[in-house]
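Can you keep this structure in mind? I'll have questions shortly.
For this depiction, one protein chain was excluded, whereas all remaining protein chains were kept in their positions.
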Amino acid sequence: MASNSFGNIFKITTWGESHGKAIGVVIDGCPSGLEINASDINEALALRQPGRNPYTSPRYEEDKAEILSGVFQGKTTGAPISILIPNKDADPSKYEPIKDLLRPGHANYTYLEKYGIFDYRGGGRASARETACRVAAGAIAKKFLEYNGIKVMAYIKQMGSIIAGLDEVDLDSIRSLTYQSPVFCPDAEASSSMMALVEKTKAEGESVGGIIEFIALSVPVGLGDPVYEKLEANLAHAMMGIPATKGFEIGSGFQSATMTGSKHNDLFFKELEGVQTKSNHAGGVLGGISSGMPIIGRVAFKPTSSIMKPQSTLTTGGDEAIFELPKGSRHDPCVAIRAVPIVEAMLSLVLADALLLKRCMKL
Amino acid sequence: MASNSFGNIFKITTWGESHGKAIGVVIDGCPSGLEINASDINEALALRQPGRNPYTSPRYEEDKAEILSGVFQGKTTGAPISILIPNKDADPSKYEPIKDLLRPGHANYTYLEKYGIFDYRGGGRASARETACRVAAGAIAKKFLEYNGIKVMAYIKQMGSIIAGLDEVDLDSIRSLTYQSPVFCPDAEASSSMMALVEKTKAEGESVGGIIEFIALSVPVGLGDPVYEKLEANLAHAMMGIPATKGFEIGSGFQSATMTGSKHNDLFFKELEGVQTKSNHAGGVLGGISSGMPIIGRVAFKPTSSIMKPQSTLTTGGDEAIFELPKGSRHDPCVAIRAVPIVEAMLSLVLADALLLKRCMKL
Amino acid sequence: MASNSFGNIFKITTWGESHGKAIGVVIDGCPSGLEINASDINEALALRQPGRNPYTSPRYEEDKAEILSGVFQGKTTGAPISILIPNKDADPSKYEPIKDLLRPGHANYTYLEKYGIFDYRGGGRASARETACRVAAGAIAKKFLEYNGIKVMAYIKQMGSIIAGLDEVDLDSIRSLTYQSPVFCPDAEASSSMMALVEKTKAEGESVGGIIEFIALSVPVGLGDPVYEKLEANLAHAMMGIPATKGFEIGSGFQSATMTGSKHNDLFFKELEGVQTKSNHAGGVLGGISSGMPIIGRVAFKPTSSIMKPQSTLTTGGDEAIFELPKGSRHDPCVAIRAVPIVEAMLSLVLADALLLKRCMKL
Partner (left out) sequence: MASNSFGNIFKITTWGESHGKAIGVVIDGCPSGLEINASDINEALALRQPGRNPYTSPRYEEDKAEILSGVFQGKTTGAPISILIPNKDADPSKYEPIKDLLRPGHANYTYLEKYGIFDYRGGGRASARETACRVAAGAIAKKFLEYNGIKVMAYIKQMGSIIAGLDEVDLDSIRSLTYQSPVFCPDAEASSSMMALVEKTKAEGESVGGIIEFIALSVPVGLGDPVYEKLEANLAHAMMGIPATKGFEIGSGFQSATMTGSKHNDLFFKELEGVQTKSNHAGGVLGGISSGMPIIGRVAFKPTSSIMKPQSTLTTGGDEAIFELPKGSRHDPCVAIRAVPIVEAMLSLVLADALLLKRCMKL
């Protein structure tokens, strides 16, 4: 229901197919008075653009967002902010040869069954192209968070079996290290290994999965709501709506299954800046409400469904067939890389919404 | 926002504190004509009741639900169904000694900060007591699913490092095997090991975490909505709103990070009953929409926060203190066990809602 | 959708049929820290109770609300407030004789067509009995408004062709005058005429319609949201959801059709207390947002559908029949009288919600 909208007070609605004229997003509920300009958005968009380096898809989108409403004299007015991003590099003709095939790992089968019609040019609405709109909206949410002193970040924590080590990295420097790495991994050594893995994977016509970690710092106590709108529940909802995600965890996550209570419980103590906990297995939430500790969690991404190898499948009519990507198709060996700014955007949107809702809780 | 409600068309609202007079749930949007009686609900409630066997908390609630509205001559009328469950075994006096302490792993700190007031009798609204209402509502959702031929189930997949093996178990017999096991694990061998682990953990005054797997069978193609209301996103939202959860995954989950595309992609083929896939790494969803394959996923639970060991903490005033559960406190060494029917309930609620929304998608 | 809920942040969900065991309401989103007790609610309920004087229905309900959750040590905690009102004086047997007849002016035909089933005991869910829950919830919203200095009131402005004159009545004394009148009309002379009209109408087995005027004073500038959530749109939504309503107007209302712009425009001037307008044809809203002037509007109620005269109708099977109320049926000759506290309640709910939402609009 209203499946193309996200959020309660700070609410977005996205639209557009991967190979249509344009895509866009309407942001409703952004507080008035926030300084915004197109470059804030375009800088964020640049980070998720394919083709920016050899480690992601060669489709070069060079997205330029246009703000059509809701900003006056450089500031938000409280009116809906409409952002439009033209689809410049869309060549739908190459999808003609595969339009009658069920694409392994893709959504055209389920869309066809659900709607009786599918815009087969690219992934249509199911394409990762839609996520550019999340990034554009997330850039505005992030400005609102920064105005409130909150910092957000995300990075590749794992690719295949390569795991980034961050124990010695200062939290405040993670974000800049991340975007210096072509594979968005702030651990230099792991970053090199991942680059090699991407190259090997690409050469084999294959793809590989990965895990993104996200962190929010300086989040005040009290964000998130009890029972069904717990902060981690809303984060899970947000992250599992990103294409290609298969898992979400907060704090200790799945590791908690093997822990004991005395190890897992984070003990309270007092710092100059207030109440803290000695460990952070909770990941910054207690009872669904932020505790003031860093919000930290992870999102698992499957290997890209589009690979350069032939795969057995069916036609939409039910006959056996071989699915092969058209010659010259773009191919993104690890979809998790480009998803880093998307995870950051979704994190920003959830926190901005929770920050506004918190204003309504007390007399 | 409206944080005590869940669902869109098939919508529930729960209320009540663990040590108040009663708890309850209002179900709005259940289709008319469904046969319902109190025993349907009470049977489900019996499964999550603590005290039913030595492996869960000795508080014996003996919940009896009363249906106060929405059912006439044994059938739902389309009006809201109000269910009330009295709190019989509530002794709030024992919470007096700890009312001024921050409880490690619990939510009283964050509630106090957010609301400026906390009902310290039991966990108040943050108590697992609230989940009885989810189970009551889930029992009705489950009847609606059964009417549509859909089966749902959940069980302990892992406790500590003990993992259940289910490769040789027929999917249709899992549910009955589950509820024959005192620890809700359908693998007899693992069940025995888990029982021993629970006893050992209890003897040590400790607690242990676990993982619940959930499955839905015979789900038609087309449930779930694109972009922000993907079926897996709504499942994640539902599951991560259950107390003590730390992670969610669907299909291959976090394992997908180490897989390649050619291994992960589920290839389409045709069976007598229609289109299927040779593997099910997707977990029954493609592009956020059910594919007709079994919906399968997992939820991670942290070890119970309440343990019988003393722990350092702070008073609500900020002074150092020792937190110790009052003598004779109930103690549930593995909260995941009782969460099995809760996971089943949330799965039912998500699917019932998606089944109704699907009716609106085509001309 | 979620048709038994009202509001966004300050949100209520009601349940219960007129002749079931009980009715009730869950209030979710009331800010924490508000002092509440059952007598606040019972005093409000007393005002709408039938049988309180000979001018309304003789069914004497003597409603006593029980607060089951959400209040601790006399204050709201931010948790959902569940209120239950038992149905004491419910005798469903008398509805047996008319259960297979379409009741003129009533909803049993449309409910039967929509749901395929109808709880024919009283009006089931369509009964005015449901409005007791609105009044209970409204009493809490009203306390929140009073905490913020806002005053609300409603009264009979017109019954049949008798129109109350209020030009010489001080706004602040209207509410107490209203509830001194058995027909809830603050104009003593009109009140007497209305009492006579009610008696005559009752003697004839007839019913009569009426118009309720509502006023809110000391409403700050800025409540209500542009475009689709204008304050007057939400008020209209609230009022037209009350049973038996046929019309809503704000400020000049339908009279505005015959006015010219120079007469209708309210001109701004400055008072000690700030910007005001010389007239208030707008009714306290400009562009859907409160202007600081009194919010004033009216709601039209049809004559009670239940009359003591025989009426031609159909059976549910489609045969011609005569509908007659069972001997000894309760009969409320002017439903608008009892609706006064209901209009006051809905006004309070809309303003409380708008007051909270306003907190989210600026940086």
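For reference, chains read A, B and C in written order, and residue numbers begin at 1 within each chain.
The definition used in the following text is that contacts are C-beta pairs under 8 Å (C-beta built on N, C-alpha and C of every residue); 3 or more make two chains touch, one makes a residue touch a chain.
No experiment lies behind these values; they were computed from the predicted model shown.
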Hidden partner chain, touching residue among C:211, C:295, C:342 or C:355: C:211
Given C:19, C:75 or C:106, the one touching the chain that is not displayed: C:106
Residues of chain B (touch criterion as defined above) contacting the omitted chain: 1, 9, 29, 31-34, 78-79, 144, 147, 226, 356-357, 359-363
Absent chain, residues of chain C that touch it: 1-6, 8-9, 14, 102, 104-107, 109-111, 113-116, 125-126, 130, 158-161, 201, 206-211, 221-222, 225-230, 232-241, 243, 245-254, 256-270, 275, 281-283, 285-291, 300-307, 309, 311-314, 318, 320, 336, 357-358, 361-362
Chain A residues that touch the omitted chain in the full complex: 1-5, 8-9, 11, 13-17, 20-24, 26, 28-29, 32-33, 66, 68-70, 72-73, 75, 77-82, 84, 111, 114-119, 124-125
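Note that only the chains that are shown with their structure count from here on.
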Graph separation of chain B and chain C (steps between touching chains): 1
Chain whose Cα centroid lies nearest the overall Cα centroid: B
Averaged-CA centre spacing for the pair chain C and chain B, given as whole angstrom: 39
Centre-to-centre distance between chain C and chain A (centres being mean Cα positions), rounded to whole Å: 46
Per-residue multi-chain contacts in chain A, two or more chains: 1, 9, 226, 357, 361-362
